[in-house]
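A single protein chain has been removed from this complex, and every other one stays in its place.
Chains here go by letter, A and B, matching the order in which they are written, and residues are numbered from 1 within each.
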Amino acid sequence: MDNVSLLRDSLDAISGLVTEATFEFSPSGLILKAIDPAVVAMTVLQMLPTCFTQYEVSSPVKITLNLDYFLEVLKRAKQSDKVIIELQSDKGNLKVAMTGNIKRNFVVSLLENPDKEQKVPIPEFVGEVVIDNDVMHEAVKDCQMVSDCATFKASPQSFTITATGDLNNVKHELTKDSPSLKSLTFKEEQVSKYSLEYLEKVIRGDKVAEVTKLQFKTNYLLEVEYRAKDKLSLTFILAPRVDND
Amino acid sequence: MDNVSLLRDSLDAISGLVTEATFEFSPSGLILKAIDPAVVAMTVLQMLPTCFTQYEVSSPVKITLNLDYFLEVLKRAKQSDKVIIELQSDKGNLKVAMTGNIKRNFVVSLLENPDKEQKVPIPEFVGEVVIDNDVMHEAVKDCQMVSDCATFKASPQSFTITATGDLNNVKHELTKDSPSLKSLTFKEEQVSKYSLEYLEKVIRGDKVAEVTKLQFKTNYLLEVEYRAKDKLSLTFILAPRVDND
Partner (left out) sequence: MDNVSLLRDSLDAISGLVTEATFEFSPSGLILKAIDPAVVAMTVLQMLPTCFTQYEVSSPVKITLNLDYFLEVLKRAKQSDKVIIELQSDKGNLKVAMTGNIKRNFVVSLLENPDKEQKVPIPEFVGEVVIDNDVMHEAVKDCQMVSDCATFKASPQSFTITATGDLNNVKHELTKDSPSLKSLTFKEEQVSKYSLEYLEKVIRGDKVAEVTKLQFKTNYLLEVEYRAKDKLSLTFILAPRVDND
């Protein structure tokens, strides 16, 4: 792996939700599924072997790591370093070797795999909207000025993100002719509300992709997907905020 | 208003002194007067219609806003955004629309106007000194190393800012031949002391002007004026620190 940024940037977003993660390596690539302790957000990362300069996994293996430390190690790689990640099953650890002007080895201890596998639901949606990454960044920052949640509303003509505070409110609107709106396939209006605290963590994943794909339904889950073609997909699923009044 | 920086930078300095502010819009421009709760500092902002790409005010109107939130909204404008500020009297709010790649609306709630108008005194001075903005910045930082107040001293020949601590002291001196001294009109020596905490806030206003104009008198008020010709003036008046010993 000459360039660790895809793995590092994906894990950086995921580390906002969980502190430990189980990686499933197989000949066809790497899968990571995680659910945050509050069960508000789920994430699935899939990386194809093409994400790595070299990828040698002969049989499936599942390992659990402290995500924060593993990520901290990956962040220590310099751009010019060649990075080799090697499972040392017998020693119960993962060796991360970085070679540049000097040779550095980081040993990351394996944790016990959890007893049960994470079951990530497969949501059903009725439309999607694809937008530039920075729209979500601006919208989350703007909305956080007045509230802790944002309302997503999609119609056949427009996609809006609004937040309403006690005194003030904020509205982002993208219409069919906005250059930042890449695709909009909703046939009927859908409205749902999501936590800005979680959205703020999720959008850290957008470094791996050029656009953000959003799917949602009234008072239902939101799926945020980042995709690097033929390389990886990083998906987050957020529970809606449903008002009790 | 294609460029919100004049308004934003002026309000940024004023927001160091007050949290709410009353804006008086009239066909001849905008006036804001404010006095900080401790009654140590007063400020007057006057902006001519020329500060705005378009300025449409048919009759005088006075509105009071939470300055911090209004400023936060203005800071969210991107350089390329077109910003329209519109009073929606019937709805009791101000609408700030930013249009660029996407369309964003911020609704800023109006607060109740205060019962009585701010009376800002018209001080009388005996001389003025005009200096480069960065002189004040350096002087405030230097003086803060040893004290919480600075002594301003002007004479026909020189202008000095000094601070004296328990152990150490600091002195800034500008003489007639200093390139950073643009003008000095004092006929007699004047000495007065001002709070560095307030000065630190006041000098944030210097972004709107190229030079800083100071007027003061022994144990009397200090007036700091920032002026953008044919556009705006931003004035701060500080009470002196008078030693009781």
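Criterion: contacts are C-beta pairs under 8 Å (C-beta built on N, C-alpha and C of every residue); 3 or more make two chains touch, one makes a residue touch a chain.
The structure presented is a predicted model; accordingly, all values stated were derived computationally and were not measured.
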item: From A:Asn105, A:Gln157 or A:Asn219, residue that would touch the chain that is not displayed; value: A:Asn105
item: Residue among B:Thr53, B:Gln88, B:Asn113 or B:Asn168 touching the omitted chain; value: B:Asn168
item: Which of B:Leu30, B:Val135, B:Ala150 or B:Leu199 contacts the chain that the document leaves out; value: B:Val135
item: Residues from chain A at the interface with the omitted partner, ascending; value: 66, 69, 72-73, 76, 93, 101-109
item: Interface with the undisplayed chain - residues on chain B; value: 132, 135, 138, 141-142, 145, 167-175, 178-180
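Note that in this section only the chains that are shown with their structure count from here on.
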item: Angle of rotation relating chain A to chain B [CA atoms, steps of 5 degrees]; value: 120
